[in-house]
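I have a structure I would like to understand better, so I am pasting it below and will then ask my questions one at a time.
Below, a portion of the complex is reproduced, with chain positions unchanged.
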Amino acid sequence: MIRVFWAELHKDLLLAYRRKGDLLNPLLFFVMVVTLFPLGVSPAADFLSALAPGVLWVSALLAALLSLDNLFKADFEDGTLEQLMLSSESTYMIALAKALAHWLTTGLPLTLIAPLLAVMLFLPTQAIPTLVLSLLIGTPALSLIGAIASALTVGLKKGGVLISLLVIPLYIPVLIFGASAVQGATQNLPVTAYLAILGAILALSIVLAPFAIAASLRVSVSN
Amino acid sequence: MKTAKQPVLPKWFYQLASPKWCYQITGTLLPFFATLAIALLVTGFVWALLFAPQDYQQGNSFRIIYIHVPSAILAQSIYITMALSGAIGIIWKIKVADMVAYTCAPIGASMAFLALITGAIWGKPTWGSWWVWDARLTSMLILLFLYFGIMALYSAMEKPETAARSTAILSLVGLVNIPIIKYSVDWWNTLHQPATFTLTEKPAMPIEMWLPLLVMVVGFYCFFATAMIVRLRNEILTREKRTAWVKKLVTEIDR
Amino acid sequence: MHPRLLNITELYCERDDRILFENLSFQLEQGQIIHLIGKNGSGKTSLLRILAGLYQGYEGQVEYLGQTLAEVRAAYNRALLYVGHNLSVKSGLSARENLTWYTKIQPQLDADLIDSALKKVGLQYFADVECQNLSAGQKRRVNLARLFMLPAANFANTVWILDEPFTAIDIEGVANIEEHIASYVSGGGAVILTTHQPLQMNAAVSKICLDNLGT
């Protein structure tokens, strides 16, 4: 059980580390999307500071979403996914490991760099801890939910945009509660309720998503 | 593959193209640039920190200009150097030019980064915030992104030859884009909000502030040359490790 | 004496409105090698994927030791090695890393045998090269190395399903693997494989031809 979890996690992280760029890329994407907004919308500080919670959360969501495409694709194409499905070990653990690897290489770095970008967008300082906390709880949920869509589309030639379609509706609750928490913090309102709901979503995803992922993978492989 | 049937170019050009010759000539140039860099940077620093007068508005915080401006200037020059040597590498298939382009990228990126950091540090006392979306700042940020893109592409490619080709194409495309970026960002910013921060346009600084700045700028250039040569020589050795002269060199050093 | 490892009854498979085979029944017994032959497009890969449990678009029964695949999924997976058309090798990892990962997800493979397996497929000097820098045949050898990582003591009641395992493998390599297959079945295993090249095996080989089984 646990052995296969570590093996899969180790494999994915090792592969990410091999192409060092991959570790940085979602991060840099996040930074760039965030900088597109002042350029596209307006550079005025007061305007940006009102936008900041939403823009940061939307960008984090997009960064997580973009990297989903590669989550199972490579494994599918070279046939290792097939072999994973022929494993006698728990597919629940395999799915969980894949999602965790995704979060460690996207969600976590995003969360860590978010404060810097928050400063660039003039987010009021008192909201920064909430921003970090909300991302820390929210992004693993994004990875788990996204992995389901990724697993469903992996057999299709052009998954790229289709994933977004499947996943964005599922991401919306996370976005709303995450952004609302940060928005609340900028106005010194209580935010624990929002964070609690995010936590509940995460807990639910941890328990249920791996089953959905494993089942979807099984369907995608058997064609 | 071979350079034999390429357009005629001055002889020194082909000599420089030979990694061996380049290794030797940079070997003699290195101490020159290194000493010059140290001398100029030390002089510049001491002069700037101890002898240059205080700014009448900003007090001592303005002294960060002596790092900020040289690094900002360098970041741009290095980009041009990189793109041009990349182009030379593509057109005349000169390995050394590829290597120069490769060595430039991280140095240029760190200069851009330094300019941004010093600017941000400076911005806090003068503008009251670490970052504003001003034209100059924005275009420097985009330059840093271009550098990042180039470095990311380098690290994603396995073979130095193909990496050199690809990044040269990218940096050339970026080079065409730089004036467009500068222009667009300038225009964008002036349209949206009137210039709030006119510090960059304040009357030319007094000569006793300006001279140490010049020394620092030249010092930074020499530092760039030194850093580039060191990296270049390393690169030549690793890429040419199969050739007889490198093997000979290495065994000599071993002994 | 010869337990039936796989029992296939009345298999029917249709793809693209063409019946590939119908009423196909046969057994795979301990010690047996079945060489599946047939023209291109006759349904060999489809049949092997059905037997491996990787394709569900069929009618009929496939049983492992008397139980349907769905019932004994985990036990069957522990008894099975499947080599498909795909490489099943991560090109960013080295041969050794790939095999180590395989020992974790397919615990029937023995991690202590990695080195000897690499040697047996002639990759001892390439063990730590990333697989994307290997030639076509070398990549396939990484996958085939798994066949050498099953401890001989556990051969009994296991099944190998090999879909054109010799693709891109040189003559010497083919002979080597053929020899290993022969010793595997004599140790109690069973093999069903396809290849368009004639087999030169030191063991009895039964042939099943898929041509003219459908429409």
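By written order: A, B and C. Residues from 1 in each chain.
To be clear about the criterion, contacts are C-beta pairs under 8 Å (C-beta built on N, C-alpha and C of every residue); 3 or more make two chains touch, one makes a residue touch a chain.
All of these numbers come straight from a predicted model, not from anything done at the bench.
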Query - Total chain copies in the file, per protein type - result: A x2, B x1, C x2
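Note that in this section only the chains that are shown with their structure count from here on.
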Query raised in the report: Using direct touches as single steps, what is the fewest number of steps from subunit B over to subunit C?
Result: 2
Report task. Check A-B against A-C and say which one is joined by more contacting C-beta pairs. Result -> A-C
Query raised in the report: Taking each chain's centre as the average of its Cα atoms, which chain lies closest to the overall Cα centroid?
Result: A
Report task. Using mean Cα positions as chain centres, tell me which chain lies farthest from subunit B. Result -> C
Report summary line: Whole-Å distance, C-alpha centre of subunit A to that of subunit C, is 37
Report summary line: subunit C touches at least 2 other chains through residues none
Report task. Find every residue in subunit A that makes contact with two or more other chains and list them. Result -> 19
Query - Residues of subunit A touching subunit B in the complex - result: 19-21, 24-25, 28, 32, 35, 38-39, 42-45, 48, 119-120, 122
Query raised in the report: For subunit A, which residues are in contact with subunit C within the complex?
Result: 3-4, 6-8, 10-11, 14-15, 18-19, 74-75, 77-80, 82-89, 94, 221-223
Query raised in the report: Which bits of subunit C are touching subunit A when the two form their complex?
Result: 49, 52-56, 74-75, 77-78, 80, 82, 84-93, 97, 100-102, 104-108, 130
